[in-house]
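Below: the structure, in structure tokens.
Note that this is a trimmed complex: some chains were dropped, and none of the rest were shifted.
A and B are the chain letters, set down in written order, and residue numbers restart from 1 in every chain.
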Amino acid sequence: MTKTNPGRFFEDYRVGEVIRHAVPRTVGAGERALYHALYPQRHALYSSDAFASSCGLRASPLDDMIAFHVVFGKTVPDISLNAVANLGYAEGRWLKPVWPGDTLRSESEVIGLKQNSNGKTGVVWVRTRGLNQDDEEVLSYVRWVMVRKRDLDAPAPDTVIPDLAASVSPGDLVVPEGLDFTSYDTALAGEPHRWGDYEVGETIDHVDGVTVEEAEHMMATRLWQNTAKVHFDATVRPDGSRLIYGGHVISLARALSFNGLANAQVVAALNGGAHVNPCTSGLTVRAWSEVLDRAETSAPGVGALRLRLVATTGAPFALRAEDGKYLPDVLLDLDYWALVPK
Amino acid sequence: MTKTNPGRFFEDYRVGEVIRHAVPRTVGAGERALYHALYPQRHALYSSDAFASSCGLRASPLDDMIAFHVVFGKTVPDISLNAVANLGYAEGRWLKPVWPGDTLRSESEVIGLKQNSNGKTGVVWVRTRGLNQDDEEVLSYVRWVMVRKRDLDAPAPDTVIPDLAASVSPGDLVVPEGLDFTSYDTALAGEPHRWGDYEVGETIDHVDGVTVEEAEHMMATRLWQNTAKVHFDATVRPDGSRLIYGGHVISLARALSFNGLANAQVVAALNGGAHVNPCTSGLTVRAWSEVLDRAETSAPGVGALRLRLVATTGAPFALRAEDGKYLPDVLLDLDYWALVPK
């Protein structure tokens, strides 16, 4: 038993420590194909070398969410194996494209700790960085989780709550080097709507639905080497269902959003997000978006849209009840910046 | 809602117009591996670089049906999103191998229109071409579908019914450049039967059966970026079943046909085909073939067989009832040309 990783508990974290996560991973053509098999993903920049080349990139990068999932998955054994809740994300930025053949690893710095008043759990804030084989940062984000204590008598640490931005400032968005949307082909991309066609406050029903199967979400979650047992072991939950990895729902919703946001090609920043209700197999997931903000970038032909992306098993545009609580059929409320041709 | 693609309706098509379909796609090692995981595919030319090299090709091409599915998938948002039936195929020809790293896109020309007498639907004929990154045609085929009208008062177009060949003439078959079967290794290919061993009228029971799962057909159909919602959304059909993409059944049957037709390596032409009955998850699909014709080609050691390929959940060799209608357990009746070593 002693050689098995029990995961860290709340009292095992110290503010300022940097955890190097295990199992670097080389990603490539196989991960790309599986991503397209597992999600109805169609954004042209991530589908075609020729299209990416026409947009100034040397090849089609791997989907931004592949980078996120691989980097995130590595943190699970050290951060969330004993987590009872995934509470939030902030200050997420994609800093460099991930190319086929790149090798990714992850590091997390503990930037906040707060024991809960019940004395049984606490909140841990980490800033996770994804690094490629040249030690270049490809992704950085903050996540906070509620983690159990192993020893209820362990003393509470000094409370440190990090000061996090409500959203990534447009000036901090990183546009992939060379990206140029001035010759962007909307016919090949699938829709005519450009940056200027979206208005703040506009909502889009992405119409399509996908019914989720156990085999699919488990294959996806394994591919990201995410080891949390609730995703794989039918004996964990009383009803035998497996809890679907929240990131699976993010990728499903993002892929569904193609229908109406086909030109929101690049995920540039993650402002925040909440996994509102659990997702399990057999549910039919739908998505809708709301345009929250618009911004210019300095790259040729490239604008930015700040978007709310909601995954739901219910009707579009319904988010919260009168009491302000999320409706029971809402799965995900995500806030991100996308790069869009002007 | 206005930014979402509602699909085209019957009155939106004009004879002679060319529709450039969206989302070009680079295909490679990942698609190949997934194809072999999703179908029991074993034809050696598409499995081994070494075998392909011994047959005069520079590498193992991607399976001919991968090319078909990728090219077909792109047409769905423009051609069959509002289709009520996929009526037929004709004049399909594979014109160039697809190599790992190639980027495919699709174009369709509307070549026929006929409003149905009910005034609610019409038939649209399109000739679809698959093109690679060098704008070379890799595949061309005619498909016709029955499409709903959006506006029942829209005037009926002039009826144009294209003149289609009953089958591709042997002289029009394109043999992949360099293909040479004179040193063909039947032991490595899996069976001793050569072109001359097959007789017109001969039938072959391919014996094996595959029970289909929801996760498999959805992964396959997504991989081809086919977006028709009936394949993914359990809430569309009253019984909660998802309608399996007809091409999934084609690939299943073709893979099963290895057992008896292991040397029918190359799919060279699609003469016609009917998706006779719907396929849903849980069914066990079997296949049988009938040799319809034989032809010579000018390539060294390469002959051609015209084959009927039938997918069924029932007994082999049973196709039609006494009234001439297809039996209820027949799923697919396909007519194609394959290239076979002499």
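Here, contacts are C-beta pairs under 8 Å (C-beta built on N, C-alpha and C of every residue); 3 or more make two chains touch, one makes a residue touch a chain.
Computed from a prediction, not measured in an experiment: that's the story for all the values here.
Taking the whole complex of the structure file rather than the 2 chains in place, the copy count of the single sequence reaches 3.
Keep in mind that, in the parts below, only the chains that are shown with their structure count from here on.
The distance from the centre of chain A to the centre of chain B, each centre being the mean of the chain's C-alpha atoms, comes to 36 Å.
Across the complex, chain B is touched by residues 28-34, 36-42, 44, 47-51, 60, 187-191, 193, 197, 204-211, 213-216, 259-262, 282, 284 of chain A.
On the side of chain B, the complex with chain A involves touching residues 1, 3-5, 20, 22-26, 28-31, 33-34, 77, 100-101, 103, 105, 133, 213-216, 218-220, 222-223, 225, 227, 229, 232-235, 242.
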